[in-house]
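Take this structure first; my questions come after.
Only a part of the assembly is drawn; its chains keep their places, and the rest are absent.
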Amino acid sequence: MYALKDFISQHDRFAALSEIELAEVGQGMALARMTVQEKHLNGLDIVHGGAVFTLADLAFAAASNSRGRAAVGINASINYIRPAKKGSVLTARAREIFSHRTLCGYTVEVKDDQDRLVATFQGTAYKKDIPLVTDNKQTNPE
Amino acid sequence: MYALKDFISQHDRFAALSEIELAEVGQGMALARMTVQEKHLNGLDIVHGGAVFTLADLAFAAASNSRGRAAVGINASINYIRPAKKGSVLTARAREIFSHRTLCGYTVEVKDDQDRLVATFQGTAYKKDIPLVTDNKQTNPE
């Protein structure tokens, strides 16, 4: 899954802006990581819900695209369990729940560096009829 | 609601990173705006689900804090309806569904500049026992 991992790492600009690292991609799974920095905080000095969502969403996107066909998220939900502060290293692990012909579903657990659950996320994706093109030789958007 | 609008605009660092503008805050409502830029795109060259979520989430956060008590999101869900591309101006409008003693719920519609629905979002927040402090004279986190 190097091609997919590299493709997303190089092309996903919002993940890059958020300094989210795609650490691992396998068949139906993915792992993403983010160290909570000043830039990720909201007005209450805790990690922004949108940053936690984006972290989980990247793991979901990678996992749902790991089956060889381009997939796009159609809906997702998130439960916030514990606030995370500056300095925490958050890890999002996506696990496949089902993979049908056109739909697939994933659950993502976001944990902090003490292995405590920060959020749970569920996402459903739709598989397009086109294969996922990860040949990025000519299409570097940077 | 100037105090709340200013407070969030000055203190929410992930919204600032994402260049999301809080345009309006009223009793139980809020409006946020984002122009889709290169930085908001995912690997498929459309706006990242996390960016759309963050836009909706900011409107939700402002609206849920508009009743005078600090409120934190406990869960949220999003449905993606139409992809948005670079250059689109997205607007998220949060509307209060209910506001009980400790819980409150909001629905957010995200539309593009042609008034087409891009996403719908629902969020539930928990009101803390503390008033929302928006006096930011001494507490500029920047």
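The first chain written gets the first letter, and so on, giving A and B; residue counts start at 1 in each chain.
As a working rule, contacts are C-beta pairs under 8 Å (C-beta built on N, C-alpha and C of every residue); 3 or more make two chains touch, one makes a residue touch a chain.
A quick note: this is a predicted structure, and the numbers were derived from the prediction, not measured.
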- Copy number across the full structure, from 2 displayed chains: 4
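We take it that only the chains that are shown with their structure count from here on.
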- Task: List the centre-to-centre spacing of chain A and chain B in whole Å, with centres computed as mean CA coordinates.
- Result: 20
- Note which residues of chain B are touching chain A in the complex, please. 7-8, 11-15, 17-18, 38-45, 47-51, 53-55, 57-58, 61, 70, 72-80, 83, 141
